[in-house]
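Left out: one protein chain. Kept in place: all the others.
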Amino acid sequence: MSFHHLDRWADVPSPVTRLAPTARLLGTVAVALGSALLPVGAWVQMAALLLLVLAFAAAARIPVSAFAARLAGPLFFVLLASCAVLVLAPGQPLWVVGPLHVTDTGLVRFASVVGRATPALGAAVVLVSTLRFPELLEALRKLRLPSPVTAALGLSYRLLYTLADEIERLRRAARSRNAGHGAAGRRHRTMGIAAAALTRSFARSERVHRAMLARGYSGALPTLRAQPLDARSVVALCGVGAVVLVVVSSAYL
Amino acid sequence: MGALIEVSGLGYRYPDGAEGVRNVGFAVRAGERVAVLGPNGSGKSTLLLHLNGLLLPTRGEVRVADLPVSEETAPAVRRKVGFVFQEPDDQLFLPTVLEDVAFGPLNAARPPGEAEERARAELRELGLEDQADRAAHHLSGGERRLASLATVLVSDPEILVLDEPTAALDARARRRVVDILRGRTETLLVATHDLEVAAALCPRALVLDAGSLVADLPTAELLGDPNLLKRYGLTAPLG
Partner (left out) sequence: MAHIPDGFLSAPVLVGTAATSAGAIVATTRRRARLPEQRAPLLGALTAFVFAVQMLNFPLGAGTSAHLLGGVLVAVMVGPWDGILVLFSVVLVQALLFQDGGIAALGANTLNLAVVGAGGGWLLYRWAFALLGADRRLLAVGLAAFFAAVSIGVAVSAELALSGTVPFAPALLAVGGSHVLVGLSEALITVGILRMVRRARPELLAGTPLPSPAAHRWAVGTTAAAMLLAAGTYLASARPDALEAAAARLGLSGADASALPSVASVPGGPWSRALVGIVAAFGCAWLVFRVSARRDRAL
């Protein structure tokens, strides 16, 4: 269980990381949304948005190999899932593979799904590579996400790391005990780890709550001053928004 | 008005019925440094948690700066008492160390700019200014302990209560913590297993055993008497 890929390029100064966190987040959402909203068959527009994403990846100084590596996993899953689209759509069969018919509509839909998914995934990869978790929180707060959610998320970051450590320790202990053989044994062991992780999560949340109370916590999680949205970020965001708007609407006209 | 902390006839029973402490009474004057000693399960932590109202007595009374500790007075008491818990990870719960240290001032309604300044100043004093924007899990064990100390010191409490401040620290880190605490002037209560730390920091020792206060004496006297140490379960020589 590794979270070490998170924000590896967030400390590299670049035109992208210099933008305010809210702008970075909204820009990503705009590209992902725009890409997902493209109609079936809008190849030119899909390519345009992909180019936009790659331009930002380059501006953020993300190495090509790292970008590709981060993109590969989720993209592979999308390809796998869209194979179902390939063979399940109605229409003229183009070629037959055993009991499965690949139809013309299937092919178009398949390509559209992949074509829409790739820029969206790429935008997400750029985001995770250039946004540190505290900055993400800051952006979510600025965007008025409900405070129970931002409060929970704020605390969940550290709690996740400490929990991951505990789970690792539980795993080692379970392995050394060598309890149970075969799938059923391993499943039982994993359930035991999950159950222990759950009870420890409750216990830790009580202890954290005590520590919060000891430092004056009374229900709201106050935050430090956040960077105001500077002009450069607003301009960049509007620019991205405009490009996405133009690209997407051109597909519908 | 005399003692800063007054504990009289304190008894605490856990919700499951187990007794935590039984009829504990003592007083601490301003500026005193007291070690709270005793084997595991003797009620050290339970006792300490009463000093800032995280636990409320089932019997008896606790007074801090003349305030009887209750649910209503707890917030005021917590402004006077800085509590450092056993586990640094329980106190470093925000995404960056800076936010953790600023948490106290922010909750005391200080404006964010001032809270940040105080937090950075405190981190600088402890030599952690480079770690301010990092998450606590990127810090070493010793640094984490210092950071947890910073989260409390930043609020300038009158009383410092520490639960096992040197647990799991290597010799150098332990030295660092002790040196920092030695330089402070606040009233100090330290629960610890480490008799060397008790000797270095606290002239006075309270000894607990099975929830009762069995001794209240100068630390030097306690540590100089191996029979006493054995009787109270503070040492059990292996030889």
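For clarity, chains are labelled A and B in written order, and residue numbers in each chain start from 1.
The criterion applied here is as follows: a residue touches a chain if its C-beta (ideal position, glycine included) is under 8 Å from a C-beta of that chain, and two chains touch if they have at least 3 such contacts.
Predicted, not measured: the structure shown is a model, and the values here were computed from it.
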Could you run through the displayed chains and say which ones the absent chain touches?
A
Pick out which of A:Val29, A:Ala66, A:Val102 or A:Ala226 touches the chain that's been left out of the picture.
A:Val29
In the full complex, which of A:Ala55, A:Leu94 or A:Ala152 touches the chain missing from this view?
A:Ala152
Residue among A:Ala84, A:Ala173 or A:Val246 that touches the chain left out of view
A:Ala84
Among A:Ala59, A:Ala197, A:Ala226 or A:Val243, exactly one should touch the missing chain; which is it?
A:Ala197
Residues on chain A that touch the omitted chain in the whole complex?
1, 6, 25, 28-29, 32-33, 35-37, 39-40, 70, 73-74, 77-78, 81-82, 84-85, 88-90, 109, 112-118, 120-121, 123-125, 127-128, 133, 136, 146-149, 151-156, 159-160, 163-164, 167, 182-184, 186-188, 190-199, 201-202, 204-206, 208-209, 212, 217-219, 221
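Quick note on the criterion: only the chains that are shown with their structure count from here on.
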Between chain A and chain B, what is the separation of their C-alpha centroids in Å?
41
Please give the residue numbers of chain B that touch chain A in the complex, ascending.
49, 52, 54, 74-75, 78-79, 81-83, 85, 87, 89-96, 98-99, 102-104, 106-108, 112-113, 115-116, 135-137, 151-152, 155
Which residues, counting only chain A, touch chain B once they are in their complex?
133-134, 137, 154-155, 157-159, 161-162, 204, 207-208, 210-218, 222-225
